[in-house]
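Shown here: the complex without one of its protein chains, the others still in place.
Residue numbering begins at 1 within each chain, and the chains themselves are lettered A and B in the order written.
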Amino acid sequence: MAESIPASHGDHEVGHHEEQGFVSKYLLSTDHKVIAMQYMFTGMAMAVIGGFFAYAFRMQLAFPGMDVPGWGLVTPNDYNALVTNHGAIMIFWVAMPVLIAAFGNYLIPLMVGCDDMVFPRLNRLSYQIFLLSAIVLMASFFVYGGAFGGAWTMYPPLSAKAEYSLTQLGSTIFVLAVALEFVAFLMGGINFITTAMNSRAPGMKLYDVPMVVWMIVVASILFMASVGPLIAGAIMLLFDQNLGTAFFDPDRAGDPILWQHLFWFFGHPEVYVVLLPATGIVAEVITTFSRKKLLAYRTILYTVFGTGVLSFTVWAHHQFVAGIDPRMAHVFTVTTLLISVPIAEMMFVYIGTLYGGSIQYTTPMLWALGFLVTFLIGGVTGIFLGASGADIYFHDTYFVLAHFHYTFFPIAIIGTFAGVTYWFPKMFGRMMNETLGKIHFWGTFIPFNAIFLPLFYLGVAGQHRRIYDYSAFPELAQYQDIRVFATSALLVMLAFQVVFLWNFFHSMFRGEKAGANPWKANSLEWAAPSPPPHGNFPDGLPECHRGPYEFSHPDREEDYWPQNQPA
Amino acid sequence: MSARPIANTRTAAGMPTGKLAVWWLIASEIVIFGGVLGSYIMHRLAHDDWAVQAAYTNTWIGAFNTLVLLTSSLSAVLAHQAAESGDGKKAARLLYATCAGAVTFMIVKAFEWTTEITHGFTITSSTFWSFYYTAAGIHAAHVLVGAIIMLIVASAAKKGRDLHHVELIGLYWHFVDVVWIFLFPLLYIAK
Partner (left out) sequence: MSEHASTEHDGHSPSHYIRIWWILVLLLIASVVGPFIGEATGIQAITLFTAFGIAVIKAYLVVKNFMHLTVERKYVMYFIVTSLVFMLLFFAGAAPDVMKAEGQGWVKPLWLEQAEEAAAGHGAEAGHH
């Protein structure tokens, strides 16, 4: 990404920096944009690894016992390690770093109109700890006994007792990696929140802040407020694993359900931690390409706050069949069904924004629309699982699996692609190829549905999760064709990602030059040159005069009205 | 890296950024301690029999450590006051006194734990002792980290630099003190 960017030019104007070498400029920089790119490229690399794991275990499911090209024979232990680390990587090392850390780092200072994060060195440290956590996680594959295979939820005794977890060292390293990752994001989260609170441009009132900034800030707050019990739990679990304590061992007066509470008290808000930034990105994309004001800014804001508070009251719906108190199951059913209300409201506002707009079907817009459609399916199937009665039947089947892939895939993949394609001109100063972008969209969107829609059916048919080889179960072996179909769709989807990678890296150097504001959008990041130099706004920090969504204003000739333009 | 990186000093939220960040840090620490103490309280309420175990903890040592932390909090707040009136040297002296409190706390803790371990009450003895060492251990780690940061702040304050950091480390220190104020009755008094 380096050569084509006249960034050193900007550095001189800011006057703080000498000409820098590659290492100090791209590896040790405190520039929020460079750190955002570090997060994004690390996240992309981890996504490739996580995708490869998915490929390996889907191949095993479709063709049991076959040597998987690129991996070899998937043993039962391999299978457990692959699904565990696929889940953990996709959530903690792909969705979190890309959606919160990369977009948060890149967008917050630009969108609130300041020169950098308030704690640039803390920011750099948070990335370095994050990178360390990724390396530690990968190291677990090479230790004695192999990687941890007790699911990303780390339930004891699978994670705590040698006779169940199979890999003493692997499970310890796994917990350590997750804990390190939390430390990195706590630092990052405090940075995001304080930057957005304190560094707003003169004139930018709370209701002038772009939605995606609000969403990332609320997501960071949710993360900070929910992760504590899990950090405490992780320390207790590490002691259980290595010092021989019995916090979660019922044979010695501990309580395994306590871990589930500690985990899901974090685990469920975590869903909203990654969901909110994705919906924020979608809000930006939808308003820009409908050339229309966001239908109800404050409504969305209140739904975000409502979602945030409610997300702390729903966690035990993951534990309906774990033997929790049935009276509590009633309470959590009600709260779980309640939380669909603000999210549905958000969806309606987006659809209302589209209504009557002059819609431009650009690549980012396709991704945003794809997000609405797929997340709708994910949300609606969640209703079944939130109701404790139905959940007893669906629990731990492929229905659950398909449901959360229909939520996480739109969040982590579709939302990310919407954001990357939308802000690519700002990040690298060049446009991505639209045709290739659209090919990539359809090549991802259709196979994605082809993978997971059949899995709903399999789940209702009673196919349990976490089983290595279904051919031993006659009543499930008959569905082998569906599994082969889903795996084939996965292969198609993975193949189409090559189109994206080519488009991404080719456009970075050879794409058509983008101006400062190629999409004719309003928010402050488009007032900076593309790509912005270190310090962001070489002509002086902008002032804010209006909200970010003043599109097609009746009094104006142009259909957009940048926030920094004086009235 | 010697030069300060680009960063602005705006205060749109009406509060210096450093202080805001420390308050957020404290909010996130509340939930960490909340997780472990909440878990402990649940167990404790369900187990009247833990009183037998808890009877072996030494209330006098716990009370002495509470006194040490309360006093170090006092010197931390006096250091803040000195820093606010611009007296970096005095602030540094008071911060060193606070650090001395931290060191005393840790020495007493080490003595206490050694005694308990040699009497056979280790972290694996029972779930009560597991919680006892875990909760107090997490707290002690905070004391240690706070003391190290305080030394750095104090050495800068002595030269009159970064005086606003004195208040920030003080805030953190008072929070650590408050946590101990709750740990003391939970671990030492409730028997």
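Following the convention adopted for this analysis, contacts are C-beta pairs under 8 Å (C-beta built on N, C-alpha and C of every residue); 3 or more make two chains touch, one makes a residue touch a chain.
None of the values given here were measured: they were computed from a predicted structure.
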Option from A:A225, A:L369, A:L490 or A:A528 whose C-beta touches the chain left out: A:A225
Hidden-chain contact residue, picked from the options B:P5, B:G18, B:G38 or B:G101: B:G38
Missing-chain contacts mapped onto chain A: 221, 225-226, 229, 250-253, 255, 257-258, 261-262, 265, 312-313, 315-316, 323-328, 332
Chain B residues touching the omitted chain (full complex): 13-15, 20, 23-24, 26-28, 30-31, 34-35, 38-39, 41-43, 45-49, 52, 59-60, 63, 66-67, 70-71, 73-74, 76-78, 81, 84, 170-171, 174-175, 177-178, 181-182, 184-185, 189-191
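As a working rule, only the chains that are shown with their structure count from here on.
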Approximate Å spacing (C-alpha centroids) for the pair chain A, chain B: 34
Partner chain A, residues of chain B touching it in the complex: 1, 3, 5-8, 10-13, 15, 17, 20-21, 24-25, 27-36, 38-39, 42-43, 123-124, 126-127, 130-131, 134, 138
Chain A residues within the chain B interface of the complex: 14, 16-17, 24, 28, 30-31, 114-121, 186, 189-191, 193-194, 197-200, 204, 224-233, 235-236, 239, 243-247, 252-255, 258, 262, 265, 534-535, 541
